[in-house]
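Shown here: the complex without one of its protein chains, the others still in place.
Going in written order, the chains are labelled A and B, and every chain counts its residues from 1.
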Amino acid sequence: MVDLNLIKEFTWSRKHLLGLESLEKIEIEHVLELAKSLKEILNRPVKKVPALRGKTIALLFYEPSTRTRISFELAAKRLSADTVNFSVSSSSVVKGESLKDTGLNIEAMNVDIIVVRNSSAGTAHYLSKNVSAGIINAGDGMHEHPTQALLDLFTILEYKKKISNLTVAIVGDIAHSRVARSNIYGLKKMGARVILCGPPTMLLPEFKNLGIEISYDLNRVLECADVLNVLRIQKERINESLFPSMAEYREFFGVTRDRLLKYARPGLLILHPGPVNRGVELSPDVLDKGLIKKNIYSVVLNQVTNGLAVRMAILYLISGVGGKVEAVD
Amino acid sequence: MKLLIKNGNVADLKKKDFKIRDVLIEGEKIVQVAENIKDSKARVIDASCLYVLPGLIDLHAHIREPGREDEEDVFSASCAAVKGGFTTICCMPNTSPAIDNAGLVKYIFEKAQQLAMVDILPIGAITKNRAGLELSEMLKMWVAGAVGFSDDGNWVKNSLMMRRAMEYSLMHEMLLILHCEDEDLSKDGVINEGMVSLKMGLSGIPRESEVISVKRDIELAKLTGAKIHITHLSCKESVDAVNEAKKQGVNITADTAPHYLALTEEAVLDYNTNAKINPPLRLEEDRMSLIKALKDGVIDAIATDHAPHSDEEKDCEFNLASFGITGFETALAIGMKNFELIDLAEKMSYNPAKILGLHDKGEINPGFIADVLIVDSGMKWKLLEEEVVSKSKNTPFLNWEFKGKVKHLIHKGAVVMDNFEIKEVI
Partner (left out) sequence: MSKIIEKSKVLDALQIHKTLRRISHEIIEKNKSLPDIAIVGIRTRGVYLAQRIQANISEIEGVELSLGALDITLYRDDLTSIAAQPQVKETDLNFDLNDKIIIIVDDVLFTGRTIRCALDELIDFGRPRAIQLAVLVDRGHRELPVRADYVGKNIPTSMTESIEVRVKEVDGCDEVVVVEVVDG
């Protein structure tokens, strides 16, 4: 029987997930909706469905990553796909096999999807042009990290029930952040107001051209933000003179209990893509306890759970379903 | 051996005009330019409806020899040069090892003598191994035949070192060709800094990296009186600086490369490594400003910056890809999209000859070397990868359509391109 609902609804047609810049709003909504359906599986006694049985997913990580890799791996397993890990240290990129050859070798093993992370922007694009497997970008240099942004959107939607017209502030090293870029694209498409906040050394003025506001004053930003997405600050950036010291950063851009009590609006939702530098960009009392008084809390761990659901949705969609609509009895 | 080019539109660079003339070549020289020359012994090339220009002279090319003969060598570079209409090319010293001593200058001359169909003139390094730390033996190289000096690829960052090099060059008014880039400012940068770099997540090279270094070198040229040539200008502000310097009487000339006249930073979108070049492709306003500066004479020359790279250096992650674009085979055709042929003859032959002090090149006149280019200006063609002559195919112009092609090329009286075909004449 032909289910009219199945036909009239949006169908996903992308073979790769390279970034959110190229996604349409309706595609983002579709992912979020699917993730919502799939999240239920995580609470079942048997946390596994056979949807991707027989599919093979390669995790090609050129950068150390625990949570993203594990999240993808678990997501794949929850859908009954097989996973293989190719962890390559960055140094061997220069010395050893080229990315193209690695991609082709993985493909020769009949892998269906390659999830790739690499410190060079454009790596996922490059692979998508050179191999026939579906490519999922798990972070390429400073370019994009689409699944992180999708899970951030999912988390915002879960708590706020909407995204449009919310004021979302992204705080920290925006210039070097792929999470920030993907979030900006996603949030703008979903109709949010986006404010970027951080020292100007890590916040190029060109961001304004993306229809975004910029502020160097976290306190002012807190006064109007509904959601705060706090980015990890990398200690190595001190050596590049992007900021003088952790202490100074903490004092002016650290999200602390005192600052929140003084400036934040009630109901502020605090996100962080992790891993958190405790006591630097986010103080432990905010991270662990939240502020019951103003109904402000961090949802960092919920983000991790949601990450699984979102990645399941992406794997399911990218798994390359071809053919025609068939009768469902 | 005599050659008679009949009825061509012959470039008169002094009057900046074409006239229908015949050109008689005897041996390596042009002996007569006039109407209705008759010579029964000469081979006749019918140039009716064609344009006759002095052979092109490239101030800036990389022929990868010695060191990366897999990417290009003297022979393959000369074939590509012939295809593009060049009869003289200057090769930059960023080879492996660097051309920073008289021995290597001679080596290039000897190799060219044996294998090349065009003149290859070596540029020596300003500092040893182009490291910016010690002056190289410029005078020995000059005597061996180096036509100029450059640390191309690197800027001589130390101002005192640059001052010394400029002072030293005064001895013979030796030409210094300067790659201007403040490497601290362009740290890790791979494309122009701006919206495109921001969106692509790539580190940017700000225009100030070029502008600041151009300005410093202008100041040092003022101080020392050296003859400097700023190569591959990429942005408006550098043009302004050169213009200002010229007004002040600084002994300065400048060139830009064809790709800056044809492309903007958008060419790298989609992570196209073939458009990765240093200095980077910039904005439309820069492109327009460079075209205008050429027309106004602020920029004297178009130089290819022909930079061949192997597949593995380009077919990879954008950050890891090498900088550079091949240029010989497309330079003239790209030029023709924006300029009249007579202007191109000036920017790509007459002026380069002047800059290099080559007194018998760059014009079609009796007594000049018989380096003659005959162009079919209406010929339409497409750059197909399999037709690229250079060993390397790293050009963003693959599959572009052009109008205007080299039909014949004569180098020192020998026909090296005959009716669109390269003749291996050495």
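Here are some notes:
Everything that follows uses one rule, which is that a contact is a pair of C-beta atoms (placed from the backbone, for glycine too) under 8 Å apart; a residue touches a chain by one contact, two chains touch by 3 or more.
Just so it is clear, the structure is predicted and the values come from calculations on it, not from any experiment.
Among the chains on display, the ones the left-out chain touches in the entire complex are A. Only one of the listed residues, A:L38, A:L60, A:A75 or A:M202, touches the absent chain: A:L38.
Residue-level contact of chain A with the missing chain is found at 1-7, 9, 11-12, 33-34, 36-38, 40-41, 44-46, 48-51, 79, 316-317, 321-329.
One rule holds for everything that comes next: only the chains that are shown with their structure count from here on.
Chain A and chain B have CA centres that are 47 Å apart. Here chain B touches chain A in the complex through residues 194-195, 198-203, 270-271, 312, 315-320, going by the rule given at the top. On the chain A side of its complex with chain B, the touching residues are 21, 93-94, 98-100, 118-123, 125-126, 140-144, 178, 181, 204, 206-207, 209.
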